[in-house]
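For this view, one protein chain was removed and the others were kept in their places.
Chain lettering (A, B and C) follows the sequence in which the chains are written, and residue indices restart at 1 in each chain.
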Amino acid sequence: MIDKRAASAAEVVADIPDGSSIMVGGFGEAGSPVELIHALIDQGASNLTIISNNTGSGEVGLAALLKERRVTKVICSFPKTLNSTVFPELYREGFTELELVPQGTLAERIRAGGAGVPAFFTPTAVGTPLAEGKESREFHGREYVLEHGLTADYALIKGATADTHGNVLYNKTARNFAPIMATAADVTIVQAARVLEPGAIDPETIVTPGIFVDRVLEVADPVHESRLVAEGASYP
Amino acid sequence: MIDKRAASAAEVVADIPDGSSIMVGGFGEAGSPVELIHALIDQGASNLTIISNNTGSGEVGLAALLKERRVTKVICSFPKTLNSTVFPELYREGFTELELVPQGTLAERIRAGGAGVPAFFTPTAVGTPLAEGKESREFHGREYVLEHGLTADYALIKGATADTHGNVLYNKTARNFAPIMATAADVTIVQAARVLEPGAIDPETIVTPGIFVDRVLEVADPVHESRLVAEGASYP
Amino acid sequence: MSQATTLGWTREQMARRLAQDIADGSYVNLGIGIPELVARFVPEGRTFIYHTENGLLGMGPSPEEGAGDPELINAGKRHVTANAGAAYFHHADSFAMIRGGHLDLSVLGAMQVSATGDLANWSTGAPDAIPAVGGAMDLVAGVKQVFVMTQHCTKTGDPKLVEACTYPLTGRGVVDRVYSDLAVLDVTPGGFRVVELGPGVDLPTLQERTGAPVLPAEVHHGGTSS
Partner (left out) sequence: MSQATTLGWTREQMARRLAQDIADGSYVNLGIGIPELVARFVPEGRTFIYHTENGLLGMGPSPEEGAGDPELINAGKRHVTANAGAAYFHHADSFAMIRGGHLDLSVLGAMQVSATGDLANWSTGAPDAIPAVGGAMDLVAGVKQVFVMTQHCTKTGDPKLVEACTYPLTGRGVVDRVYSDLAVLDVTPGGFRVVELGPGVDLPTLQERTGAPVLPAEVHHGGTSS
């Protein structure tokens, strides 16, 4: 019998070692797996590389992980947002390195990593500083730059509904990077508000098939990052 | 107001010129847009390049289009199937050229074409005759071959349910190549058993967003190729 | 220069003017900031379908105060709604739409636009700045038409339309047309060419505030009616 449910947030992140690369879903707060990130803070792993579109806001979730000085590198398209002060300080201090990637190239690199494609050509960033030093080539009279697939040791993502086989549905624009990150990590860990029995989800509607998911944790009533930030909360 | 519905099968394929490249959805009979193909037979365009996983069976649908000597090239992974006699004859005669592509490479080339990726590296076919003459390169100690994105002038695909904005749902394994072909053709033409008003389909479940679809034709009760073949039918 | 504040179009007039140039049924991505105003001025009888790169086609207006869903936001992280006919998708699919040339129009802000259509809109290159690029480089590289909507000059009066950008580029030769408070200008092989001058703006005034030669056009002189 296949049952990917985990009993606790602590259990689900217990084996993540220092030095891991971790993809973290979310675009702004939408889709940010705050409970999994907080479990990772409690767990203690450090020297992490985080692959995520943003760097969190306030002092909860991803920003709190950074504030604990546990992240030495971020691969990211937009590391500054409203209420984002933690990353800028660590970046200026030189503690956290930044690899800046155009958002669509970040998405395509993750998708390629999950699909067994080691490298591809893209028109994005040609002629800009972000293409400097990269191989380029002309196809059909236009210049393209070579970009590489991106994989990670772990992915932490937030779904809306899952089943015990690891099939996942998302809520609206909280979907964003999660489905592709699930394909590109060795171990994909999902928090979902509901975890159902196999067959409860219409197979035509599944966004992330269970083959990409290793562990599922039910978090029935997840926090909203913006509400925590508005309340001035900090973690831990 | 956006309404992509067409009034008739004749109208929906009327502008396809001789020499067009056309992606045709389907894996075996599942997802084969037989009514659209028959309309194309009636319309008369010739010297076509067909991109499709198979070459049809019996003397209906894709096989009938071939039999009418309207297809001078096929790009395909598996051009012979049970009850497939038309293509083998045209191929041996030298009338229809074949570009044989591994199935996953065909899918990825179409997906790349639709996603603005002109070329990518893949491990598939390395060391085989299908990689001969192609550029190869080592990444992380393994050899990969360079493959190119594939686009077409038209795509003919079969959905289950659509709406007037061109959003499409599919039925089971009839989905196969249709969603990626819809992204890779200049003009995508969909036949669907039901065409609804916008909002009738849950936006979380849409497989092909309307941006990829140009024309939608309601074909309420589509034929099944295997039944036509069993009956010995031929078209026209 | 003392009349600068009364010359040309307001932001709303710029948005209205730009909206007139968008065909019915277009798929449009509006950048964060001024470009978002365009959605308020859709011409009678036309429908535009809005794409937001964080995974929604068919984006609708902001919800009532307090009715927002933290998981239904736009690229600027603001609460939005979904119209009938909308679709959600993941980021790779969203940027396949962008990079694959499926969107008809991208409207973006600018720090600088060059006479050859180079765009700089993501970084001043200041050494202490936190670099952040988002999806702008993908949009200009992939979308069929790129319109820039911007004040003609910076707050300190420097021209934003220049011979060559001094800020780091977002894309090279990507801008098709500029909608500023002073004029609508096409980027042509010969450089900037006037399509329309704003109310009270004449060619010498426009040239004075532009950092590259401006070619005249046979166009009617005047703003939009409003």
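The rule is simple: contacts are C-beta pairs under 8 Å (C-beta built on N, C-alpha and C of every residue); 3 or more make two chains touch, one makes a residue touch a chain.
Predicted model only: the values in this text are computed from it and were never measured.
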Chain not shown, its touching partners among those shown: A, B
Residue among A:115, A:131 or A:228 touching the omitted chain: A:115
Option from B:119, B:174 or B:217 whose C-beta touches the chain left out: B:174
Contact residue for the chain not shown (choose from B:12, B:48, B:125 or B:192): B:125
Chain not shown: contacting residue from A:67, A:109, A:165 or A:215: A:165
Contact footprint on subunit A, counting only the chain that is left out: 1-2, 111, 113-117, 163-165, 167, 183-184, 197-199, 203-204, 206, 209-212
Touch list for subunit B against the chain that is not drawn: 27-31, 53, 77-82, 87-88, 91-92, 98, 100-108, 110-111, 122-130, 170-180, 207, 224-227
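Just so it is clear, only the chains that are shown with their structure count from here on.
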Subunit A: positions in contact with at least two other chains: 108, 122-123, 170-172
Touching two or more other chains - residues of subunit C: 82, 88-89, 92, 95, 98-99, 141-142
